[in-house]
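A quick write-up on the structure given underneath.
Note that one protein chain is taken out, while the other chains of the complex remain in position.
Labels for the chains are A, B and C, by order of writing; each one numbers its residues from 1.
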Amino acid sequence: MSIAAPGRVEVDYAGSERLTMNMGPQHPSAHGVFRAILTLEGETVVGVDAVIGYLHRCHEKLSETLTYAQYPSIASKTDYVAAMTSEFAYVRAAEQIGKIEVPKRAQYLRVITSELQRVASHLLWLGTWCLDLGGALGGGATIFLYCIRERELILDLFESLVGARLLYGFYQVGGVRYDLPPGWAKTCRETVDLIDSRITEYERMLEDNPFFMARVQGVGYISRELAEDVGIAGPLLRGSGVNFDLRRADPYSSYDDFQFAVPVETAGDCFARYRVRMVEFRESLKIVRQALDGLPEGPISSRPGLKSVAQTRIPKGEAYARVEGARGEVGCYLIADGSAKPYRMKWRGASFSNLAVLPHIIPGHKVADVVAIMGSVDPVFGEVDR
Amino acid sequence: MAGREVQTVQDVRRHRDARRTGGTDIPVIVRTILSAMRMTFMNLFRKPVTVHYPDKTRNYPDRYRGLLALVYEKDTGEEACIGCRLCEYVCPPAVIKVEMLKSEKRNYAKSFTLELYACEFCELCVQVCPTDAIVMMKSFDMPTTDRRELLLDKDRLHTIGLSFEQSWATGNKLRDMQGPPKAARPVAHAPAAAEAGKPAAEGTTVS
Amino acid sequence: MTPAQARTLVSERFPAAQIEPPAEGAPVTVTVPPDQWFALARFAKDDLRCRFFSFLSAVDWKDQGLEVVARLDHLDDRVGLMMKTKLGPGVSACPSITPIFRGADWMEREAYDMFGIRFEGHPDLRRILLTDDWEGHPLLKSYAVDTPHPPYR
Partner (left out) sequence: MSESVMLVLVPFIVMNAVIGIVTYVTLLERKFAARMQSRIGPYRVGPHGLLQPIADAIKLMMKEDVVPTAADKPVYNLAPIVFLVPCMFIFATIPFAPGLGVADLNIGILFFLAISSMEIVGLFMAGWGSNNKYALLSAMRAVNQVISYDLPFIFASLVPVLLAGSLQLGDIAAAQSGLWFVFYPVIGQLAFIAFIASTVAAENRAPFDILEAESELVAGFRVEYSGMKFALIQLGEYTHVLGSSFLGALLFLGAWSGPGPEWLGPVWFLIKAMFVFLLVTWVRWSFVRIRVDQILALSWKALLPMTLLLLLATAFVVVWRTSGGA
């Protein structure tokens, strides 16, 4: 466990004795299983060494033994908080190699589900972040329970569409596996309007509230150069002033049919990332409304219904398909060898790179800030450890 | 990591002071504090969302993916499962083990075990079943004190099939929903199943 | 800067590099011998200004040996650059690009963890996902699935 060379670091205390503290794998604000070995001088963090890998299931080896029909429902286990967009990346990579055309209705269904999933994932982010900031016996828990109450509405929507609440297996090479049940669009519109009004409520509880601002403004600054160098993506990148959103950069799955704004903040601190995500709430809800209005009729998959395990075969080739997940660019680099199973699959998890920026930005902050930064980076450890 | 320069307290303080605004003008502080407290007070009069689980159960949507179960043929009353092992091949965590019992008119499943503790409820087995034998129920209550009870064998699966309400999805319904709406496709399950079964067999020698 | 310009720039600077023909939706793909790997990364970051480090990984081509793949992006001009280098059969060493891209730090540790590729010049090369006392590198094709290996302690 190596920490920075002592000479380089000037701290307030003249060489007082350092305390090595474990924000261990079972820590309440560790967002899953992540161990940060903090070197403290008083309350100030001097060095961070991150230990990950507790949730490693080797998805990449798994994908070499599972066929194209089986793996999407396993892919949702990488980023289990935004399961829809995880499957999307794998399925898009296979379709790009096999040049499989996806019917218009399936593309719209994919947009609706991944945008709803983004709202659900951001709700969980806001809830757990305020829980970290405010404590389970304080104001943080209030906002956490409000967010969970709203997230349940979206999970009910997914449950009536797919049957499952968290891990769906909704995507399939060539389209989607389920069509909208009757009356789903109406309940979806009601839920979207309700969540829209509730988000204004959260903002009224947090927006330039002295306690909240004191904790998040100016904390965890990520410069644009460091952001691009480490490869962080999504709300973190847009929080540091980079106007890059995959839904706008290379519009996949008919995203260019919808009008939505891409929020960009230049401050680069926790508050900027918070602002970016709060605007993304509204943009995603706007996309869902537009997609529901323009939902075309037609088939939901360009390939016949799945009848057997080795039904979809992808010709030889390779492709890197990227999807704008809730946490950033979720990519799947697929090499197919013509059989029913991929030869090699590299999963580019957004949280893996987002987490890699922590050792660069945490030193110098107080212990309380480490928790705020961890929350604003919003890592999901299924995606980090794969 | 000697080569990596580390952020110091001075850098952090500089970034914070450059971005820290507000926190000093009293009217904004008072307004935001009161608005935050008004939100929690307003919530005091909203109906709580808690569902008292054991007494009142939630209504499940009709596509709910709950417990796995085997069903009996509607008309003849026999077991619907023909032991074609398609579900065994398609199951990602490979929790289903089936042995086929050959007989003259149609085949049966000699044994059908399903390790419920490893099942992921992804509904692929229901989707590939040619005779709609395996379906999912609208219930998830499987609490047991002993993991071995979760190794369901054929008759346990049949009793579950009779004791709960069956959810909407069956093999044919799912395939019709997914497949492009052509005219009645030549519904030749048996040969297609047998042919598809062979190449898949050697493909998935998962330990 | 369009992908075509990027291809011409790379072909001028790296004559030994094989550049794949432009395909629809595919990034600029460049394969260089391992000794020019560091130079290509430096060139990509400074001259092509592909500053966004997307990912770095490896592929085990069984008998043709390992291949290291890295993906960079030019965010403003939407140009993707896929850098590849074949390490040749039996070779498992590759120059590290962590001094250029700090994001490569963890990615190279993961490639070492999964493929056993030793990256020279990496400040802190040790296993990142698996425990330190794990023998073997799982993502190699030789790390067969069926060998009875007690993964669960």
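A few notes on this one:
Going forward, a contact is a pair of C-beta atoms (placed from the backbone, for glycine too) under 8 Å apart; a residue touches a chain by one contact, two chains touch by 3 or more.
Since the structure is predicted, the reported quantities are computational estimates derived from the model, not experimental observations.
Counting contacts over the entire complex, the absent chain touches A, B. From the options A:G47, A:G98 or A:G140, the residue with contact to the unseen chain in the full assembly is A:G140. Shown as candidates are B:P27, B:P48, B:G77 or B:P143; the residue that touches the absent chain is B:P48. Contact with the chain not shown here comes from a single listed residue; of A:V33, A:A69, A:V102 or A:C130, that residue is A:C130. Within the whole complex, the absent chain has one touching residue among A:F158, A:F212, A:F244 or A:Y320, and that is A:F212. Mapped onto subunit B, the footprint of the missing chain covers residues 33, 36-37, 39-41, 43-44, 46-50, 52. Residues of subunit A that touch the chain left out of view are 19, 21, 27-29, 43, 130-142, 145-146, 149, 205-206, 209, 211-212, 214-215, 366-371.
The rule is short, and it goes like this: only the chains that are shown with their structure count from here on.
In terms of their C-alpha centroids, the spacing between subunit A and subunit B amounts to 21 Å. In this assembly, the C-alpha centroid of subunit A lies 24 Å from the C-alpha centroid of subunit C.
Averaged Cα coordinates give subunit B a centre that lies 36 Å from the centre of subunit C. Residue positions of subunit B touching 2 or more other chains, listed in rising order: 1-2, 4, 206. Subunit C has residues 102, 124, 145 in contact with two or more other chains. Residues of subunit B that touch subunit A in their complex: 1-2, 4-12, 15-23, 28-29, 32-33, 35-36, 39-40, 43, 49, 60-65, 86, 89-92, 120-124, 127-128, 130, 136, 167, 169, 174-181, 185, 192-193, 196-197, 199-200, 203-204, 206. Residues 2, 52-53, 56, 58, 60-61, 65, 96, 225-226, 228-231, 242, 244, 249-250, 319-320, 329, 331, 333, 335, 344, 346, 348, 352-353, 356, 360, 385-386 of subunit A are the ones touching subunit C in the complex.
On the side of subunit A, the complex with subunit B involves touching residues 2, 4-5, 8-12, 44, 46-47, 65-67, 69-71, 73-74, 103, 139, 142, 146, 149, 152, 156, 159-164, 167, 169, 172, 175, 177-179, 181, 201, 204-210, 213-214, 217-219, 221, 267, 269, 271, 299-302, 304-311, 339-341, 360-365.
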